[in-house]
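Report on the following structure.
Removed: one protein chain of the complex. Kept in place: all other protein chains.
Chains: A, B and C, in written order; residue numbering restarts at 1 for each.
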Amino acid sequence: MLDSAAIEDFILDQKKYEENIPYESFLPENVKFKTYEAKLSEVYKDGKRADGRTRDESRKMYIKLGALVEARGSCYLEIGDTKVLCGVSGPREIPYLQGYTELGSVDCVVESNPASPSDKAYSDALKRALEPSFCRHEFPNLEISVSVMILDASGSALAAAITAASLALAHARLPIFDILTSVTVGLHGDLLFIDPTDKEEALCMSYEKNSASQNHGLITLSYMSTADQITHYYQNGEMDLQLLLDTMDIGISRCKDIYALCQQRLMDEVKISMKTVTDTQNVEDSMKNLSTS
Amino acid sequence: MINFCVPGTRLCLAGDTHIPGTGTYERKGYIYSSLAGIVKITEKEKVFVVEVQTDKGQNIVPNPGDVVTAEVSVITQRYARCAIKCIRDTPLEKPLRALINREEVQATNKDQIEIHKSFRPGDIILARVLPIKELQSYQLTTAENELGVAIAYSDADAQMVPISWTEMQCPVTYNKEYRKVARVLPESDKVDKEK
Amino acid sequence: MELLNDQGLRLDGRKPDELRLIKCKLGIFTHTDGSAFVEQGNTKVIAVVYGPHEVRNVHRAKTSADGAFVNCQYSMAAFSMSERKKRNRGDRKSTEATIHLHQTLAAVIRTELMPKSQIDVFIEVLQSDGGNFAASVNAATLALIDAGIPLREYVIACTASLGTGNVPMVDISNLEESLGGPTLTVAVLPRSSQIALVEMSQRFHLDFLEPVLKMAMKGCDYTFKVLDMAVESYLSEIGKPNNWGQA
């Protein structure tokens, strides 16, 4: 039998032994402390990103309009592994309104599962982005509500949310000036990542202490293509002026690419959804043609 | 020929001959679409109105001057609360709250108006939307001959018949009740008036 | 530590009946109807007055045909104390001070002249070193005067306590407050020598109430003179273009 002193000694020994192991080895693999080179090579190696894309290549996009039955308008959007679902309802009366408002308001809620601390900031950003594109003057004293559920946040979640929300508005047949498209661009040193994944985002938000160029950061911008207007712009990090401007141009050109896709998708949806209306009109037209001939 | 459009599609030049209608807006000399749907061009007095027709959704809001159909929900000494059910000829999916102030019930004898002698909860009324400035809900007026109570039910659940400008009678019990009665126009006349 | 040393002097070197230096200024902000800054020793307070104006929606229920509704808010800046304050307002202490402030000011404002209206008095304590409430009342009085709101007269507040050997002391600092000893806060209308509010932090013998109260009122009298002078010089300055005070 061991006496108490021996047990105590054993525990002390064990503790000492444990103390000698760096605490990092107890951490799970994905949060382990890594050297900068390891971090970089994990994300970007030999001109290819971890998922095989080049730096200026977006991930594949999937859009489904009308994914929710209950909502007036809805859109499900996937960019790579990032998945968002957006529903739009309204216009309805603003609860607890204090005074008359000439312009309608857009109430935005972004949620993710599990709840993330950036949800509130995203809600705010989404509101800022959508407000200029929505025909607010048509709805004095009323509000529309946009709710976005981020099902999977694997980078560029805000950009996906903005694009999805704009498509959902169009699907709800609420008047908007233009379809809004949004893109995130990440910057790390002299590397520029379009549509970054969450790992790339983390890399872009960190910086290498000894590297000469300390440019790093993320830019999310949303853009109305036909009106040539930036409706939202959010940048964080540290950037030279010229680089910032160049990055903005790249972001805008990418927004235009997405715009073409969204337009096409929406057009397809309209054609199907308006089939009954168009069919009757076709019949009417042919009747008219018959009578004239 | 059917033209589909999505928000932001440039439809045509805006000018004296083409003006933007519902679902469109004008920017820098062009008419753009703000909705996804079918482009519809109708001629109205030598002017082409460019509109976008959609299959679903409703974007109509009461504008000052519009005639609306509303149901009275609450009456107090100073005002009557009601819910707008229909704007012009378009029924609403969701009712909107509105208010009729005592002074706005009739055009004459404004100081002698009594709300309870004009409306009762449950009445269906015709009213015109007033311009809103400060208040949160829509303001309505019934100070016209054509506006006021159109349909009212008596305690016996029978639809009452107007017998004068201020009275309606129940066809079952022959009870008379006070109302601000509307002169409901035949369908053809109403269209003329709105023009 | 003793509140009074052998020479009968207090911890900061004051005599028992000595007030701290009072500095004040009226009209520190332009966007308000009335504003004032009061500094008593290291206690610094800003008071701001809006009104009289129509009753805001939030307080709609408090509209009264008999008189104006006096709306007060007492708040302490996060940096006012040595420890960071997490909540600036709405905590127990601030709520209590808000209620007391309302009672005190309602006693002097001629609310009956302004029925169905609202007067806002907002207090922000920038630095707290004892006697915060007293300084707030004094600042509020000055701000109300600056706003031109009809008052019966000034309302002045001061604190007093009992030192070693039951000697009454006036104008208690934070250190003296925390070392113990009861703190009595009194708000008076100095010209008519009426008391608008008395508040005490802990018990002491009834026999000492009178000397302590007297000491506090003496402090109020002195404070009144200082504030009155400040108001006079402020009025003569802003009234210069209109030849105020000149025959």
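The working rule: contacts are C-beta pairs under 8 Å (C-beta built on N, C-alpha and C of every residue); 3 or more make two chains touch, one makes a residue touch a chain.
Keep in mind that, in the parts below, contacts and distances are computed from a predicted model.
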Per UniProt record, name of the chain withheld from view ["Ammonium transporter", "N(6)-L-threonylcarbamoyladenine synthase", "Proteasome subunit beta" or "Ribosomal RNA-processing protein 42"]: "Ribosomal RNA-processing protein 42"
Left-out chain, listing which of the shown chains it touches: A, C
Residue among A:L151, A:M248 or A:V277 that touches the chain left out of view: A:M248
Touch criterion as defined above, residue of C:L11, C:A77, C:L179 or C:L235 at the omitted chain: C:A77
Missing-partner contacts on subunit A, residue numbers: 23-24, 27, 31, 33, 120-121, 124, 128, 131-133, 136, 205, 207, 209, 217, 223-224, 227-241, 244-245, 248-249, 252
Positions on subunit C contacted by the hidden chain, ascending: 23, 25, 28-32, 35, 37, 39, 42, 44, 46, 48, 50, 56, 58, 71, 73, 75, 77-79, 82, 84, 88-90, 120, 122, 124, 126-127, 129
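To be clear about the criterion, only the chains that are shown with their structure count from here on.
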Closest chain to the centre of mass proxy, which here is the mean CA position: A
Distance from subunit B to subunit A - Cα centre to Cα centre, in angstrom: 41
Chain centre separation in whole Å, for subunit C relative to subunit A (CA means): 53
Complex interface listing, subunit A residues touching subunit B: 72-73, 91-94, 97-100, 135, 138-142, 170-179, 224-227, 263, 266-267, 269-271, 273-274, 276-278, 281-282, 285
Complex contacts: residues of subunit B adjacent to subunit A: 1-2, 4-10, 23, 25, 27, 32, 34-38, 53-57, 59, 61, 94, 96-97, 132-138
